[in-house]
Structure formats: C-alpha cells, structure tokens
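Every protein chain but one is kept in place in this view of the complex.
Up next is chain A:
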C-alpha cells in the first residue's frame, strides 16, 4: 500500500487559504491535523476524499483511492435501521451487504442489541458508534475523520476515542481535530496547519491510545495548545 501525498496550495477566490504544502499520510499510521478554525483543515480532508470544496486548489493528490468518511454529524439516515445504516455503502453501490459482518461490527462497537432500532432512538454517543461501524465495514484506507468526536460529552468522547483507536489500528487514518488533547492521545503523527503552512509536531513516545492523564500526553497537549494560541494570534 503506497502512502497518500497531497501537494499544492489553495485559494478562496483571490485570497490564499494555505500556501504550497505537502501532506503525507503514512501507511498504517494515525495522522492528526490540528489548527485554528478556518485555516483549511477540512478542505485538505475533502481534497483527499475527492469531495467538492469550493476553493481553487492547484496541486495534486498522489495515491488517491476510495476512502471511508466519518464526520462530526454521524450522518445516519433516519428511515433506516441501525443495521441498514451500517450497510449504507453496499446499499448505495447496489451491492449486497453481508449481514454477519454487519452484526459482527455492531457487536464490536457495543451496539449488538440495537441493530433494529432507528437512529432517532439513539444517544449522540451511540450514533457515532453506528457511524464508526459504518466506516469500518467499508474496509478502506485511508479513513478520514472530520472532528468525529467533537459533538460528544467528555466521557462519551474518551470512550469513542479508545474504541476508534482500537478498531482503526493498522489503518491509514487522517483525523481533523481542534482538540490538542485528542491529537496527543491518538496520533502517530501530528500536523499543525496555520496560514504559513503545515508543520510536524512532536508526538509522545508511547503507543496510542494513550491515557488522557499520562504526563507525556498532558505535556504534548500543553505544547500543542501553546502553538495553537501562537498560530491564532
């Protein structure tokens, strides 16, 4: 599996969004993209996903391939059951989803009993679990996460981070986040995007997912937050 490399720069009409930069996603590694609001993090993710961005992008994405996407909005279709939502990709491609695999993945995200429920009956954390199962069943590299946990309460967020780290281990992951603590817990690589471009940030030496209260995680979180404040100023 080749790495995925985006090179180029982008403008919103005539205003530069980000200068020429190079973003590489390594095989089997979790890369977090951190940065202040409006700097183009989600635009980068959408360029890699091949989604419309509304910006003028000059550059290219090498090694682009079908991705799996999970966003802040779980994006569950209210008229489909949990199991049908997990199998959405197959449904949309006119394929048959393997019911055993759907059951297995729902069990792995801890929703084995809720497969026949409709999304309206789920909590925010449960919806994101369904979205995670729907992402996993696609079996894609890269997995693109666009602030997937930011709408959750603190406890659900920690649990979802652990679950995602466990189930996405070994995959090429790009996570856009504005939470330095989340990046410090989960990442193999951390990139900071500012209007000056992309810079690699130090990552704790221990393997992810790291405990939220480990000293090296707290130190990394504080350092990242400091740079974020510096970037926003």
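One rule holds in what follows: a contact is a pair of C-beta atoms (placed from the backbone, for glycine too) under 8 Å apart; a residue touches a chain by one contact, two chains touch by 3 or more; residues count from 1.
As a working rule, contacts and distances are computed from a predicted model.
*Asks:* What protein name does the UniProt record of the undisplayed chain give, "NADH-quinone oxidoreductase subunit N", "Imidazole glycerol phosphate synthase subunit HisF", "Thiol:disulfide interchange protein" or "ABC transporter permease"?
*Replies:* UniProt lists the chain left out of the view as "ABC transporter permease".
*Asks:* For the full complex, which residue in A:23, A:68 or A:160 touches the chain that was left out?
*Replies:* From the options A:23, A:68 or A:160, the contact with the absent chain belongs to A:68.
*Asks:* Looking beyond the chains shown, say which of A:138, A:162 or A:216 touches the absent one.
*Replies:* A:138
*Asks:* Have a look at A:23, A:39, A:61 or A:88 and name the one touching the chain we're not showing.
*Replies:* A:88
*Asks:* Among A:4, A:49, A:132 or A:164, choose the residue that contacts the chain missing from this document, as touch is defined above.
*Replies:* Per the contact definition at the top, the residue touching the missing chain is A:49.
*Asks:* Spell out the interface residues on chain A facing the chain that's missing from view.
*Replies:* Touching the missing chain: residues 46, 49-51, 66-69, 71, 73, 75, 77-79, 88-89, 91-94, 118, 138, 144.
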